[in-house]
Structure formats: structure tokens, C-alpha cells
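Dumping the structure here so I can ask a few things about it.
Note that one protein chain is taken out, while the other chains of the complex remain in position.
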Amino acid sequence: MGNSAPIIRIFHVYKRYGSQTALADITLDINAKEFVFVTGPSGAGKTTLLKLLYLGEPISEGHIIVDGMNLTRIKRDRMPFLRRLFGVIFQDYNLIPNKTVYENIALVLEIAGHKRNMITKKVGSVLRAVGMEDRMNAYPPSLSGGEQQKITIARAIAGDPKIILADEPTGSLDEDSAGDIMNLLRVLHARGATVIIATHDKELIRSIPARQIRLDHGHLREDTGSI
Amino acid sequence: MGNSAPIIRIFHVYKRYGSQTALADITLDINAKEFVFVTGPSGAGKTTLLKLLYLGEPISEGHIIVDGMNLTRIKRDRMPFLRRLFGVIFQDYNLIPNKTVYENIALVLEIAGHKRNMITKKVGSVLRAVGMEDRMNAYPPSLSGGEQQKITIARAIAGDPKIILADEPTGSLDEDSAGDIMNLLRVLHARGATVIIATHDKELIRSIPARQIRLDHGHLREDTGSI
Amino acid sequence: MMLMFLKRALLDLKNNPLLHTVTVIVIALSVLIVSTFMLFSFNMAKMITVWESGVRLIVYIKPGIPMAEIETLMDDISHMSGVKNVRFISKQEALAKLAKKMNKQLSLIENLDKNPLPDALEVWINPAMKQWKEIERLAIHIESSHLVDDVEYGKNWLKKFTGILNILRFSAVMMSLIFFLAAVFIVANTIRLVFYSRIEELKIMRLVGATDRFIKMPFYIQGLIQGAAGGLIGIVILYVFFIIMLSSIDIDAVAYSFSIEFIPVKSMIIIIFCSMFAGWLGCYISLRRFLKQ
Partner (left out) sequence: MMLMFLKRALLDLKNNPLLHTVTVIVIALSVLIVSTFMLFSFNMAKMITVWESGVRLIVYIKPGIPMAEIETLMDDISHMSGVKNVRFISKQEALAKLAKKMNKQLSLIENLDKNPLPDALEVWINPAMKQWKEIERLAIHIESSHLVDDVEYGKNWLKKFTGILNILRFSAVMMSLIFFLAAVFIVANTIRLVFYSRIEELKIMRLVGATDRFIKMPFYIQGLIQGAAGGLIGIVILYVFFIIMLSSIDIDAVAYSFSIEFIPVKSMIIIIFCSMFAGWLGCYISLRRFLKQ
């Protein structure tokens, strides 16, 4: 699939939570503009792997290099800029409950320093993309599970990120909505984004031919490589 | 499927959130010891319907009678006892983050007034049933999405409820775990519990022959009836 | 049952250490303020009592009244309300006193051939009688006797002083009230903030079938424990300050007529009860709002 420059390089990475080893000796490269599934049963370490990439958790051992930056050695004041490379669809949504849907998404753009009218336009367009433009002024707790997930997706793509990390992006969605979201991610991929999706939805994986990385109990069990 | 006495009777029920109508004119009976799927796309009103049953939200219009109690007229001090009829698997887990897994589950039994050593035994057994006995002393935020879901399931069944309400119980689970959980719910059903599962997982619905109630935009679109 | 609630309350204190520590700190500081002020007022009240025991009237007897009549008068006066005791001062004693007082103008007295001073009574006023007006009324009453020539009272500074002591007393009461109420509300509001941050937890408990009582009791117990802990800590801090202060004051320059003392144990107990009440109140206000929903 085209471009072969690795945007993410993972070298012998371990992640331990106390005595618990969530990831053990993971080594792999992900190229720019790749489309990757990370699979594995519950507790395999999928979410943990994604967290390490955007510095959601510190790395216990090993090195990860993202877009030329070594995450083990990165300076505190560079971290926000690293994080802005990513658009993350969090498994637990992570929406701010007392800000409206609009404010939640606008926040990402404000952080990146965008202008006011540009923000208004952009928020409108991503909400339209996930079919939630009519709930702009709702607060997250007043949305259904699937609706919250859509807002999280809208927030993740609002900043036109280089890399999209999607953690179980369709877990709370019905078949039709899930299909819409996957199409959206494919469009963004076609426009040049690297897309990494953690999921255990076998059907979802079957629906798109893409590289698959399978984890189990923190170990890398299988990597189909770019296809 | 055997017993035909309705344990839940819903008469012309409406639920409105401000100007938004989440449920419109729902009328249906659910018999004791039935196994029911509530299906429908995201935002259809599945969660809302379950919430009305356990008084998670007030009913806007109409009547619901659960085990002989009219929810519209129930007295404040009877509500806790109504709620103890139900074991609820919440869509968003609703675990208390600064209590351990053990404490979270034990809470339900303490509330019901059980004895200390009975609580210890029971918590151990439900955690074993969902395969999480080794994480008894972990705090919920340190669990993966699927693990949290399993804890929620364990909590829901700990009190041996008459009625189990499961809101998307397998959304974060891999195929194998999901199968285990469904088997668990079927065993509880066979032992005499009424089971109501809200889900949009078509595969799950196909896997078990049961009554299906389909909602869409708050309207009752289809009810296959007991089979 | 109560034991179970106590256990749950303690477990919860363990589960939210930062939250509860901050709450106890705020309570302790509030108690510190109130008890500091109580210490001050208490000692000032003592001081004022010492001063006021110095208020007296001088009753000048008309010349030539026989001693028996004077004694009847003394008896009458000593039964008037507000009078602590009455002492007879003969004209000889008065002159001797005057001579002693006028050390620089002694020649003035030495030049006298007969004692020009009258007999007099010294009437000591009960310190409980605080209003200048009452003292005045007493004086007029005594003056109305046909035996009495004149009544002298109220060195000017003392008169001014009584007024000022009344301001002090009044402001102390006002301030105690303000400080106490403020402290109670600070504590109550702090506990409300803690409560607010835990409202999700309570909602969950309610959804899984907890009764209001089951939700409330551990909160109340916590409120009481935090109030007691904060109160105790506040008083201990004040005591430390007090010891430091005592050792840094030049005691000799200050402590002629009275010594500085720490607030009495009874007041400490009252303070701790009040801070427990405030803790409970904070819970009560927050819970009532929550449980109404």
C-alpha cells in the first residue's frame, strides 16, 4: 500500500502496571498512510499499545519513535505537539460532561490555535460527517451510548490528524452507523491519514482488507504485514 | 416459554427529555421468566426503556407496573426495594472508581443487608463466573474495557435478582468472552430469572432464539412475542 | 448496624485520602480562627473584670453627723443593688491619704491648723454593673440622703473607659457571632464541595437499591469525624501558637494584675461540638438536596 516510510517504530517495548505486564517485548513498524487493525481478546493490551503511542501512559522499557520523535526522551513541553499528531477515539469516550458537544470538539481546535470562525465551520462539518449536527448543544451525559461514540469520533478527526487511533470505534454502534463510520475512516485514510484501529469485532475486520496485528496477553502473536 | 404471568406491564408510556421524545406510546407486557431482546439502532430508546423500569428516569406519561408495583405512584421509600428486584448491567458500566472490584460488588449485597461471610462467598463466586476472580482488588480504572464490563455483569447478578436488565452486555467483549457471558445469562434464565437484553449486535440476537422487541426513534416497531 | 455504617465511613475515609485531608485542614483552620478569637476575648474579659473592680463612689458626709447614723447609712447603701461593699473613711484617714498623694505639694498640708476634710464613705461597685448610667443612678440615689453632702464618682478616664469597654464587649459579641457563623458555613460548604465531587458514586448506590438511610449514615458519621478531627487539630495548633506567644511576651511588663490563660476546657469541648455540628450540617444540606432529586 504505497508509502513505505515508517511513521511509528516500536522497539522491544514493555509496559508494566505494577507486577502486571500489559505488553511484552513488542517490536513493529507502522508506515505512514497505513491502515492497521490491532486485534486480540479482552485484556490483550490493545488499548495499552495505543496509549503508549500518544503518551497516555509512560513506556516501561524499550523505545517508540513517532514521526522522528523518541517518546522515551521527549521533553515535557514537546508532548502537546506530539499529541496533536494524533486523533484518538478513546474506548471510554472521554468527553467532558459539563461542556456541550460543540465545546468538546471546539476545544481540540482551540488547543491547536485555530481561528474562531474556522472552528465553527470545522465543528459543523465533522458533526455532519458522523450524523450528529442536530445535537451540537447537547451535553454528553444526555446522549445515548452510540451517540457519544460518534461525538468522540468527530472530535478525533476534527484536527485533521496525521494518525488516527481508534479504540473499538464501533462497539456501541448499530450495523449501519458502524458501516458509515468505517467509510469515514477509509476516506480519511485515502486522503493520507495513518489509521490504527483496535477492535475485537471479527466482522469489522473481515469487511476491510488491511494489515492485522494480533495481541494476546501482551505478546505480539501475529502480524500479517502491509497488504 | 412456560409461565405467562406478566411481571412487567407497560401501558402507553412516553418519555420526553425536554422537547426530545425518547419513547412514544409504548405498550407491552413481559412475562416472568421470559428472555427478551430489545433491539434498534443507536438512539432508538433501548437504554431509556430499561431506565424507566428500574426508576433510573421518571416516566413522562403512562404507567409501568413491575411485580405488582405501579412505578408512577410508588412511594420514595419503596423505590430501593423495587430496584433490588433488578440486576442491571449498565451500558456505561457505572462502577465506583475509588472502590476495588470486590467493594463494588459487595456494596450491592451490603445494601440488601446480607451477612459478611455470605458476601465474601458470593462475590468470589460471581467473579469466578465472569472469569475475573484474580482482579478482585484492582480498581476499575485500571481494568481494560472488557474487564470492566465483566465486573458490571458480576455486580448485576450478585444479588440473585428476579429480573436482569442487560444494556449492551457484550459491546466491549471479544467473541469468546461474549459467548461465555451469554451462556451465563442463559443459565440464570433457566434458574428462573427474567432476562431483558438491549443490544444492536445482530449476531448475538441470531445466536439465541428469543422474543425480540424492536424500537426505532422511540416507537415500538416490532414485537415477535414469546417464542 | 451502626457499626457497619461506621466501618463504611472509615473505609471511605481511607479510599479518598486527599479529599478528606483537605476537608479536615479547612475545618482545622476555621476552628483555629474561632478559637484564637475566643482566647483573645476570654482574656480580655478577664482583664476588664480586673479593671472594673476598681470602680467606686466617694460619699462625703455632712459635718457633725454622729457615728451611729453614719453606720445606718452604710448599712442602707450596702443593700442597694450594684454595691459590692462600703468602707468608712474618717477625715483623719482622708488627710493622711491626701498627704501621701501630694508628695510634691506636701507643704500645703503641713501648713494647715485644722483638718478641713469631711468624713466619707468609699462605695465599691459590683463589676457586673456595667452601664455608666446605672452608676450615675446609684450616685443620685445616695445623694438624696439628708446625711450626705455630695457624691464624687467617675474619674473622667474611667467614664470614658466604661463606654469604650462597652464597645469592646459589643464588638467581641458581634465578632464572635460573625466568626462562628462564617466558620460553620465554611465547613459546611467545604463538605458540600466534597459531596459534589462524589455525587456520581451516590447515584450509582441509589441505582443498585440503596435506601436513603444507607447513603446518608456514613456521610453523617464522616462529617462528625472530620469535624472532631479538624476541631482538635485547630485547638492544638492554637495551643502551640499560644505557648510560643507566651514565651515571647515580656511577662513582667504586662502581668501585674492578671495572667494570660488558655481557653478553658469547657470552651474547647464546645468548639469541638460546634465543628462536629458544622460537619454534620454540611452533609445535611448537601444530602437533602441530593435526596430530593
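Letters A, B and C mark the chains in the order given here, with residues in each chain numbered from 1 onward.
Just so it is clear, contacts are C-beta pairs under 8 Å (C-beta built on N, C-alpha and C of every residue); 3 or more make two chains touch, one makes a residue touch a chain.
The model shown is predicted, which means the values in this text are computed figures rather than measured ones.
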| item | value |
| --- | --- |
| Touched by the hidden chain, restricted to displayed chains | A, C |
| Among C:11, C:45, C:80 or C:178, residue touching the chain not depicted | C:178 |
| Interface with the unshown chain - residue positions in chain C | 18-19, 22-23, 25-26, 29-30, 32-33, 36-37, 40, 43-44, 47, 54, 60, 98, 104-105, 107-109, 111-113, 116-118, 131-133, 150, 152, 157, 160, 163-164, 166-168, 170-171, 174-175, 178-179, 182-183, 185-186, 189-190, 192-194, 196-197, 241, 245, 249, 253-257, 260 |
| Chain not shown, touching residues in chain A | 54, 56, 76-77, 80-81, 83-84, 88, 90, 94-96, 98-99, 103, 107-108, 110-112, 155, 159 |
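The rule is simple: only the chains that are shown with their structure count from here on.
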| item | value |
| --- | --- |
| Most centrally placed chain, judged by C-alpha centres | B |
| Chain of greatest Cα-centre distance to chain C | A |
| Inter-centroid spacing, chain C versus chain B (mean Cα positions, whole Å) | 62 |
| Distance from chain B to chain A - Cα centre to Cα centre, in angstrom | 30 |
| Whole-Å gap between the CA centroids of chain A and chain C | 67 |
